[in-house]
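Complex shown without one protein chain; remaining protein chains in place.
The first chain written gets the first letter, and so on, giving A and B; residue counts start at 1 in each chain.
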Amino acid sequence: MKYFGKKFITLIMTLFIVSVAAFIAFQIIPGDVVTSILGTESTPEREAQLRAELGLDQPPVQRYFSWMGGVLQGDLGVSYRYSKNMNEMMPVAELIGDKLPVTLWLAAISLVLIIVLSIPLGVLWARSKSKLLDVLMGIGTQTAMAVPSFFLGILVTYFFGIFLRWFTPGGYVSYHTDFWRFLGYLLFPAISIAIPKIAMTARFLRNSMMTEMDADYVRTAYSKGCSKRRVMYRHVLRNAMMPVVTFLGMIIAEIIAGSIVVEQVFGLPGVGRLLISSVSTRDFPVVQILILYITFVVIFVYFLVDILYRVIDPRISSK
Amino acid sequence: MIKIENLSVAFEETLAVNQLNLEIFDGEILGIVGESGSGKSVTALSVMGLLSSEATIKGGSIRMGEDWLIKDGKAQDKERLRKAQGNRMSMVFQEPMTSLNPTQKVGGQVDEVLLLHTKMEAQERYDKVLEAFKSVGLKNVEKVYDSYPHQLSGGMRQRVMIAMAIILKPELLIADEPTTALDVRVQNQIIQVLRNINKEQKTSMLFITHDLNLARRICNRIAVMKDGKLVEIGPTEEVFGNPKEPYTRKLIEAVPSRVKEKEDAPECTEEVSVNILEVRDLNIYYHEGSNSLFGQKKKRCVVENATFTLEKGETLGLVGESGCGKTSLCKAILGMNKLVEGEVKHFSTRPQMVFQDPYSSLNPAKTIGWLLQEPLRAAGKLDPACKMTDADMKAAAYDMLQKIGMPEKYFNRWPSQLSGGQRQRISIGQALITRPGLVIADEPVSALDVTIQAQIMELMQKLQEELQLSYLFISHDINVIYKMSDRIMVMKDGKIVEIGDKEVLFTNPKEEYTRLLFAES
Partner (left out) sequence: MKALIKDYLKNFKGNRYFWAGLVMTLMILLIAVVGYFWTPYSTTEMSATERFQAPSFRHLFGTDNFGRDIFSRVMKGIGTTVFISSLVVILSGAAGIVIGALTGYFGGIVDEIVMRITDAINGFPSILLGLVMITLMGSGSHNLIVSLAIVFTPSYVRIVRSEFIKLRDADYIKRARLMGVGHIRILFVHILPNIFSVFWASMMIGFNNAILAESGMSYLGIGVQPPDASLGKMLSDAQGYLMTAPWYALSPGLAIVWIVLGFSLLSEGIRRLQE
């Protein structure tokens, strides 16, 4: 329990450091935000007014704390680019809130695909004595790992969308309209994200199993009269899964990275797409919040994996 | 009971076991001794049917009673073999650390044997496992049942392994170096357990070891193996007392024995007694739980009030069980440990150290010649007066190669091309090339085969005379210590228990602990 407390403090500290880093980073960017927002309509009075409205006239330290204070209370600030109407600025929270479920569902489906497919594949590969299967899996996984997710997305679009017509490219359905068709559409981008990761995880599991199979306790198990099957499933698999759990945790960060790109390919209105457009329009409040948000997700997942690891590995949990 | 006929086993093209004939009789303990690579473990694994996939049986048969395990080079089918494994025959391995599944409770792992071979109910099995635990001398058996391997000590783990092996009262128990990884005292307890099993259950045993003294103590008959072949076999005392083969004789002579006296030991010390090392009231501490950012640092005393001296040209043997503070003491003497109180004075240029593991004490990325010259380069940098030309250093390195008994052609070779014994020679050469007066040797021969062990010890004694060296010599092997030392120092729990002349200590130890330690080996 003490360990988790410590881990939790580190988690908070990392978030704090990232928030400061993000804040500072966007302070030193050249170019004045206010003039660029107002563009040609800029007059000294309007500039001063907008500056006050955005809180930009305060000293940086104070601005950081008012920003952070706001974030902690759920006020994520306002976007520089989007506005609700002529007189009202667009709150970042509203902007993100709508897009969050898309990205989260995308990541979730990808993760499920990865876990469900890679583990049996890895076990099958490790168990098989067939030289042919070994070579095929070797080449297949190497190739799958070499395909960038956006190209995979294009291939999936062409094959499933244009050739097989299983879905309409660009025909995204919002989860408000029809949740199941929403999920159905997400399946294809999820496949694009998942394929290289499935290959990676299967390889990793297979190697882990091969290493475990050389361990002394495996010999002991055989000396007791265990069958190969029993040795595999009773003894090897659990030990081999330990590093895989950590590996899957690390993959989650990559799933999120993958979703940023793949959302672009499939025209999904998710967080990734918002991030790209905010980066190119230099909408800093949105970028700041998104960085903080993604950091939080990644770190939190690591935290969960850590806990899970301690639950399944008696060597650590009972120390 | 077991009859091995003309057995040959090969790894790729090299024969690990070559035309072996061997018989194990009912109720006896047969020892197989030999150096590493002699094929003793492969023989055991062939009997058990546990050969790895790289090994192929080239020919021969193994019979257990009336049943064929291997017939004319063909192994019995796996289904039937599995019925015998763990049931009629079982095996105890060398590494108790890794031989148990780290993520399963040990009780369950023993239980699996019953699950596989009997039709007992869960409760019955549980009782039977506890009973087996008790029979191998484990205490608190319910608690042990629910423990994971890492929660048990090495000795306890090995007891669990033995319990697992004997729970079904097998006809044959194979023990492959079962005590090698354990401390001396635990070793003796395990040997006792095995003996009892042999006596009470009439289990035949195949006992594999590289330790001849150990084999002599436990076995009824001894088989000596070399390069996959049987050299000699016979009743233990006959083999030891009257070896027929030259190799057996060589092997027995290589074993350091207390009976043989070191010829010229007294003369060295009589000349002039100048201290090369003085240690007074030395306390050594360690940081405990030093979690740099959060945890507060606690100091723990690992060596208390150490006081002793070491004379020029003398060898001081240091014995004690693992964790008694031997290594910390060495580090402190060499100035590698900063958390010390007290006084360490040495009168030698940069004392050097020789480590136990020959495989990790030479930098694998450098050639032998480079390695031998590096101490000279370092000395030259530290003190311009010691600076030597490249040619001089090269000459010194060649000279040292000759001193340590290595041919010149090794100058340009890499450590990976050398055997363990050769590496240890280079290590010694590297330590001595700057001519330090004091060398600390931390178990320098423990990782080596007996015959190599003898050669290295001889080399160390030869160099000691030539170069007027003083050794602080650490070993857990009492016989090695006896052979090398002039005086002996016994440590326990961070304290020096006793220190004195070796003969006095052996014949008339003052402390109970010393007596125990010496009596047991």
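One rule holds for everything that comes next: a contact is a pair of C-beta atoms (placed from the backbone, for glycine too) under 8 Å apart; a residue touches a chain by one contact, two chains touch by 3 or more.
Given the structure is predicted, the values throughout are model-derived calculations rather than measurements.
Only one of the listed residues, A:Glu47, A:Asp75, A:Asp216 or A:Glu254, touches the absent chain: A:Glu254. Checked against the full complex, the candidates B:Met353, B:Ile478, B:Ile499 or B:Leu517 give a single residue touching the omitted chain, namely B:Met353.
Contact with the undisplayed chain is limited, among A:Thr43, A:Gln73, A:Thr177 or A:Ser280, to A:Ser280. From the options B:Ser61, B:Thr434, B:Thr451 or B:Asn479, the residue with contact to the unseen chain in the full assembly is B:Thr434. The chain not shown here touches subunit B at positions 292-293, 334, 336, 350-353, 355, 357, 360-366, 374-375, 377-379, 381-382, 427, 430-431, 434. Summarising the interface, subunit A meets the missing chain with residues 14, 17-18, 22, 25-26, 28-29, 142-143, 145-151, 154-155, 157-158, 162, 169, 250, 253-254, 256-258, 260-261, 264-265, 275-276, 279-280, 282, 287, 291, 294-295, 298-299, 302.
We adopt the following convention: only the chains that are shown with their structure count from here on.
Those residues of subunit B that touch subunit A in the complex are listed here as 48, 50, 78, 82-87, 90-91, 93, 95, 98-105, 109, 112-113, 116-117, 148, 150-151, 161, 164, 294. On subunit A, the positions that touch subunit B within their shared complex are 6, 215-217, 219-227, 234-235, 238-239, 242, 312-315, 318.
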